[in-house]
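A short worksheet on the structure shown next.
Selected chains from the complex are presented in situ; the others are not included.
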Amino acid sequence: MLGIIPDGDDAMTPKSPAKARAASRSDAVRTAKPQAAPAPESKVAQDDVAITALELKEAPLNEAMQAYFKKCEDKIGFVPNVLKAYAFDMAKLETFVALYNDLMLAPSGLSKLEREMIAVAVSSQNRCYYCLVAHGAAVRQLSGDPPLGELMVMNYRAARLSRRHRAMLDFAVKLTVEPWAVEEEDRERLRQAGFSDRDIWDIGAVASFFNMSNRMASAVDMRPNSTYHGQAR
Amino acid sequence: MLGIIPDGDDAMTPKSPAKARAASRSDAVRTAKPQAAPAPESKVAQDDVAITALELKEAPLNEAMQAYFKKCEDKIGFVPNVLKAYAFDMAKLETFVALYNDLMLAPSGLSKLEREMIAVAVSSQNRCYYCLVAHGAAVRQLSGDPPLGELMVMNYRAARLSRRHRAMLDFAVKLTVEPWAVEEEDRERLRQAGFSDRDIWDIGAVASFFNMSNRMASAVDMRPNSTYHGQAR
């Protein structure tokens, strides 16, 4: 939901996950510079103002979340709209942030780019505007290959993927469109492509998370920050 | 994923959500007594032993999670298998518990029974064995109406529902099967059935959560505790 956001730290996430998350910062991230704002008359500019279709009173940010929002501003130049959408309730905001950071940023056999590729391929099946925009930008940034982001949005089968990536996305997409039919032979195919059982958990977890986030975004018509559109083109 | 489990407390959930979750304990829960164990030769007994299809090394429970597992034993007589499945990683276990408890047990315009009805109707679309068993039991318990649990599993449209409940489940199921087509008129239908914007968030959030949990369970072939089957029949 966030695109690339800064990793959590002790101030805002439960202690134990925070400790577990030391390593694996090797994925290089192309700096996401704040983009020129869209022209004020543009329709997309509304997306930064009316973030959801619901009228929910924003709650005051608690200390941890204040720090986290500030960190977003400092590192990526804006606060992702999804965080603002959850900000009517500190408990919901914090659990969302903790879950998101654990899945997308914590150490894993999957690189951050791979997790973002799953995010976009899943979101494409669910046609989720928010996630396709935000995580499409993340794939462009992390890969340094803008068309790869487009391919994940449009049809991952048209991409020239390694066997590893094809197996990973086939599993994630099957889990999205017909979860009832996922069976041992699907897991076995992942193992044969070199994934460990722990990796299988992570592929499943990321794909599952976006099946949640895609629907949450659709339920409330969540709108992505307009700045994502131009990132890393 | 859990069926009815005890609410979190300060020992095991992040502080701020814990504080927010004081009120709304008015939903009466019929005590779930431990059932007679299934005959040892029964196939379902395997479900309590081989909880998932993955080989993941169980991590030592940290203090908070030890306390939480003990609370489960004390209050419902067993630890739900989903918790054991996540117990290979304390960070993942804690964030799952925090999210689950916030969604299913924290104060909301939706009663606990209503949230469980959504859980089962969504899980029925995704044909998730774990969630249908565990949350089917929860609907039977919370409603005191066992056939209502069956109806949510089989076809919620065949239930004789109030207009409120029908609208709630129609939204949750549409969000599940064609999230891309959920639009303002769907939200408007909920408002006309008496739901507030905050309620709409909660309906969306519970439905979305089970779209995640259903898929996580399918990804790893998670098996429900055998004791659920006989509960509240």
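Letters A and B name the chains as they come in the text, with residue numbers starting at 1 for each one.
Heads up, the rule we're going with is that contacts are C-beta pairs under 8 Å (C-beta built on N, C-alpha and C of every residue); 3 or more make two chains touch, one makes a residue touch a chain.
Every value quoted in this text rests on a predicted model; they were computed, and no experiment measured them.
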Can you report how many copies the full complex contains, not just the 2 shown in place? 6
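Here is the rule we go by: only the chains that are shown with their structure count from here on.
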In whole angstrom, how far does the Cα centroid of chain A sit from the Cα centroid of chain B? 24
Of all residues in chain A, those that touch chain B in their complex: 13-14, 16-18, 20-21, 53-56, 62, 64, 88-92, 94-96, 98-99, 102, 106, 126-128, 171, 175-176, 179-180, 182-184, 187, 197-198, 200-201, 203-205, 207-209, 211-216, 218-221
